[in-house]
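Here the complex is missing a single protein chain, while all its other protein chains stay put.
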Amino acid sequence: MILHRLRNYTARVFEGNGKYRRIGRALDVFLMSLIMVNVVAIVLESVGPLAKQYHHEFLMIELISVGIFTLEYVLRLWSCVDKSVHKESPLTNSKIRIKYFFSPLALIDLIAILPTILMVFVSVDLRFLRVLRLMRIFKLTRYSRAMQLLLNSFKEESSSLLAAFFIMAVVLIIASCGIYLIEHDVQPDKFGSIPAAMWWAMVTLTTVGYGDVVPVTPLGRLFGGAITLVSMGMVAIPTGLLASSFSEQLRKRRQVFTDAVHEAVEDGHLSPVEEEHLENLRYKLGLSQQEANKAIHNELKNRNRNLYCRHCGKRQD
Amino acid sequence: MILHRLRNYTARVFEGNGKYRRIGRALDVFLMSLIMVNVVAIVLESVGPLAKQYHHEFLMIELISVGIFTLEYVLRLWSCVDKSVHKESPLTNSKIRIKYFFSPLALIDLIAILPTILMVFVSVDLRFLRVLRLMRIFKLTRYSRAMQLLLNSFKEESSSLLAAFFIMAVVLIIASCGIYLIEHDVQPDKFGSIPAAMWWAMVTLTTVGYGDVVPVTPLGRLFGGAITLVSMGMVAIPTGLLASSFSEQLRKRRQVFTDAVHEAVEDGHLSPVEEEHLENLRYKLGLSQQEANKAIHNELKNRNRNLYCRHCGKRQD
Amino acid sequence: MILHRLRNYTARVFEGNGKYRRIGRALDVFLMSLIMVNVVAIVLESVGPLAKQYHHEFLMIELISVGIFTLEYVLRLWSCVDKSVHKESPLTNSKIRIKYFFSPLALIDLIAILPTILMVFVSVDLRFLRVLRLMRIFKLTRYSRAMQLLLNSFKEESSSLLAAFFIMAVVLIIASCGIYLIEHDVQPDKFGSIPAAMWWAMVTLTTVGYGDVVPVTPLGRLFGGAITLVSMGMVAIPTGLLASSFSEQLRKRRQVFTDAVHEAVEDGHLSPVEEEHLENLRYKLGLSQQEANKAIHNELKNRNRNLYCRHCGKRQD
Partner (left out) sequence: MILHRLRNYTARVFEGNGKYRRIGRALDVFLMSLIMVNVVAIVLESVGPLAKQYHHEFLMIELISVGIFTLEYVLRLWSCVDKSVHKESPLTNSKIRIKYFFSPLALIDLIAILPTILMVFVSVDLRFLRVLRLMRIFKLTRYSRAMQLLLNSFKEESSSLLAAFFIMAVVLIIASCGIYLIEHDVQPDKFGSIPAAMWWAMVTLTTVGYGDVVPVTPLGRLFGGAITLVSMGMVAIPTGLLASSFSEQLRKRRQVFTDAVHEAVEDGHLSPVEEEHLENLRYKLGLSQQEANKAIHNELKNRNRNLYCRHCGKRQD
C-alpha cells in the first residue's frame, strides 16, 4: 500500500501539476542542468590533455549522472501506470509499461544510459561508445519548447519542404554531372566520379563554398558560375518556408495563451483557479513570465475598452 | 477492333482516371521507381572501381530500363490519339501524333532513351553519352508536383526575376572590371582578364566565397569588401521574390482544393462521386492524404458554424 | 525653318510618344543592343589573345559605337529644348541645354564617349581609360525599369538601410578589433593592423567566407565563431528590408497599371485612345504584354461580376 502511494506520488511529481508544481519544476531544472553538465563534460573529455588531467573527475561526473539517469528511467517506467492520462485506461499495468517503453521519449532515456552501462559491464571502451553518450542531449526534448516548435514547423511544412528538397536533389544531380563531365579530365583527383563531384555541388548550392574543390577550366567556371546563381534560388525556397512557418508556430502558441486568457477574464476578474490554470498553460507553452503578464494585461485593458462584445464575448474587429 | 480497344485501354491507364485509377497509379509508382533506380545506377557507374566490379549488373539495369522506357514511349505515342482531351478533336490521328511527338514531355521521353540506343546501334561509347542518360531524371517532371510548382513560380515572377538578374549582371560587370583594374598587375594569373575576374565576382556576389581567387592589395580588399556588402543586397532580392512566390503557389494549390471541397459539401454531405472527384483532384495537386482530410474536416465544421450563407452558399467573411 | 522642324521631329522620336511610338521604340532597342554589344566587346578585349587576334574588329566596333553615341549625345543636347515638358517653360534655349547638360542621364552619356575621345585625340592608351569605357553600361539606366525599381527601393528604405549599415559598421569595428587583439601576435602578416583585420571581419560578417585569412588560436576561433553567429543577424536585416521593399515596388507598379485599367474600363469598353494610353503606360512601367493583358482581362471580368459599385465605381471589398 505504501509502495502504491509512493508510485502515485512519483507520477504526480514527474507530471508537475497542481500542488506538485513547485517540486516538479525543481526536478525539471535539476535534470536539465545535469544533462547540460554532462554534455559539456563529454565535449571537454574529447580534448586529450584535459581527459588525462581530469580523468578521475570526468569518471565521477559520468558515474553519478548515469546513476541518476538510470534511477530516473526506472522510476518513470515504474510510475508511468499512475499517469493521469491512464486513469481510466482499460489496459493492464504491464501493457502500459510496454507501450511506454517503446515511446520515443523513453527510448531516448534508455539510449542516454546504455553506452555507459555497456562500457562498465562489458568492459569495452571505444571512442564511438563514449561519443554516443552525447545522445543524452536529446533528453532535453522533453523540456524544450523550442525543439517541439521546430518539429511542429517541419510537420506542418513537410509537403512543401519535401517539394523543395526534391527540386534540390534534381539540381544537385544535374550540377554534379555537369561539373564531372567538364572537370573530370583536368582534376581527376577532385572530380573523379559523380558522387565525388556531388561534394562540390552540395557545398556550392548551399552557398557554404569551402573552396577545397573548385572548377579551374574556363568552361567549368562558366558552369560553376551558373550553379552559384542557382544556389541563391535553392537557399531562398527552404529559407522562406521555414522562416514563415517558425514565426507562424510562435504566433499560434501566443494565440492559444491569449485565447485562454480571454476566456478566463470574461467575467471581469481572474480567480485563483483560473490563475493556476493560466500559469500551467504558460509553462507548457514555454512563454516567459513577462510575455504572459503582458498578454493578461492587454486582455484586461481590451475588455475595459469594449473591444469584446459584452453580450456575445466575440472580438469586435 | 481488338487493337483499337487495347489502344483505348492503354490511354485510359496512362491517364489513370475513373476505374483505371488504381492501375494507373501503380504504373506511375513503378515508372518513378525505375527512373530513380536508373539515376542512382548512372551516378554509381561513374565510380571507377564500382563500374568494373558490377559492370554486368549496370548493363542489365540499363538494358532492361531502356527496354521499358522505349515500350512506354511507343505505347504513349501510339495511344495518345485516344486521350480524353482529343475525343472531339477534328485533327487526324497522324496530326495528333505529330503534335504529341513535339510536346516537351514526349521529347524528354525520347531524349531519355536516345543515348543508349545510339550506344548500342552506332557502337560509340563516350562518357559524354553515358552521362547524358541522366537526362531521364527530367522524366520525373511528369509526376512531380514540386517541379511544376517551381516552374509556375518562375513563370509568375519572371518579370521581377528578370529585373533582379539584370541588376545582378550590371553589378557583376562593374565588380569584375573594378577588381581587374586593381588586381591585374599583382595577380596576372588570377585576374588576367575581365572574364577571369568575373569568376571572383560571381563567387563573391552569391556569397559562396570559395577563396581560390581573392584580392590581396589593400585597395583590392577595400573594393572587395564593398562588393561583399553589395552581395547581401544581391542575395536579398531573388530570395525575397522566390520565397514569397513559392509559398504563394502552395497556398493557391491548397485554395483550389478547399474551394472544390466547399462546393462538394454544399449540400451537407459527400456523395461517392464527389469523393472520387476530390480524390482525383487531391492526387493531381499533389496534396497529402492528411492535408486533404484536414481540409474536408474543416470545411464540414465551418458549414455547421454557418460560415457560409445558407441561401447563396458564399463564404461570409 | 527646316532645321527647326527636324529638331522637333528628333525630340518626338527620342520621347517615343503618339505616332512616333514605333520608331522611338525601334531606336531604344537599337541603342540598347549597341550598348550590350559594346559591353561584351570591352569585356572580351581584356582577354590578351582575343585582343591581339581581333584587334581590328574591336577597334571598328569601338569607333562606330562611339560615333553613334556621340551623334546621339549631340542630337539629345540639340533637341532637348523641344521636349514636351519644356513646351511652356519660360527658360531660354541655352538655359534648358545647360540644365540638361548637367542632368545625370546626360552626364552618363558624356562619360560613355569621353574615354575614347581622349584616347583618340590625346593619344593616350591606358588600360584604365579602356576599362572606363564600361561606364557606358549605365546608359542602360535610361531604358531599364529594373534599375529604376532598385533605385526607388533604396530611396524608400534609405533610413532603414542606413540604420542597418550603421549597426554593421559598429559590429565590423568591434569584430576587427577583437580579432586583431587575439590573433595579432600569432599571425602578424594577416592580422597586422585593425584595417587588415577588417578584411576578415567583412568577409565573415557577409557570410562570404573566403578562408584566405582565418583565426588559428583557440581563443580566436571562439571569437570567430561568435562573429559567424552575429553574421547571420547582419545578413538578415538588409535582406528582410530590401526583399520586402523590392516586392512592394513591383506590387505598386502593377497597382498603378491596374488602377489605370479600372478607370479606362469604367464605361464598359476600351476605346482606341484608352488602349493607346494603357499601352504607353505599360511600356513606361516595364510590364510585359502578357501581364498587361491579364490585368485588363481581370478588370473586365471583375466589372461583370459587379466587384466595383455601378454607382460610385469604388471596389467592393
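Should a chain be cited, it is by its letter among A, B and C, assigned in written order, with residues numbered from 1 in that chain.
Keep this in mind: contacts are C-beta pairs under 8 Å (C-beta built on N, C-alpha and C of every residue); 3 or more make two chains touch, one makes a residue touch a chain.
If you're wondering where the values come from, they're calculated on a predicted model, not measured in any experiment.
**Student:** Which of C:Tyr180, C:Trp199 or C:Phe257 sits in contact with the chain that's absent?
**Tutor:** C:Tyr180
**Student:** Thinking of the whole complex, not just what is shown, which of C:Val13, C:Leu44 or C:Ile194 touches the missing chain?
**Tutor:** In the complete complex, the chain left out is touched by residue C:Ile194.
**Student:** Return the single residue from C:Val235, C:Leu278 or C:Ala292 that touches the missing chain.
**Tutor:** Touches the omitted chain: C:Val235.
**Student:** With the missing chain put back, which residues of chain C would touch it? List them for me.
**Tutor:** Contacting residues on chain C, toward the hidden partner: 158-160, 162-164, 166-167, 170, 173-174, 176-177, 180-181, 184, 192-196, 198, 204, 207-211, 214, 218, 221, 224-225, 228-229, 231-233, 235-237, 239-241, 243-244.
**Student:** Residues of chain A in contact with the chain that isn't shown?
**Tutor:** 39, 42-44, 46-48, 127-128, 131, 134, 137, 140, 144-147, 149-150, 168, 195, 198-199, 202-203, 206-212, 234-235, 238-244, 246-247, 250, 286-288, 291
**Student:** On chain B, where is the contact patch with the chain that was removed from view?
**Tutor:** So the residues of chain B touching the unseen chain are 207-211.
Throughout what follows, only the chains that are shown with their structure count from here on.
**Student:** Measuring from the mean C-alpha position of chain B to the mean C-alpha position of chain C, what distance in angstrom results?
**Tutor:** Centre-to-centre distance between chain B and chain C: 32 Å.
**Student:** Where in chain C do residues touch two or more of the other chains?
**Tutor:** In chain C, the residues touching two or more other chains are 207-211.
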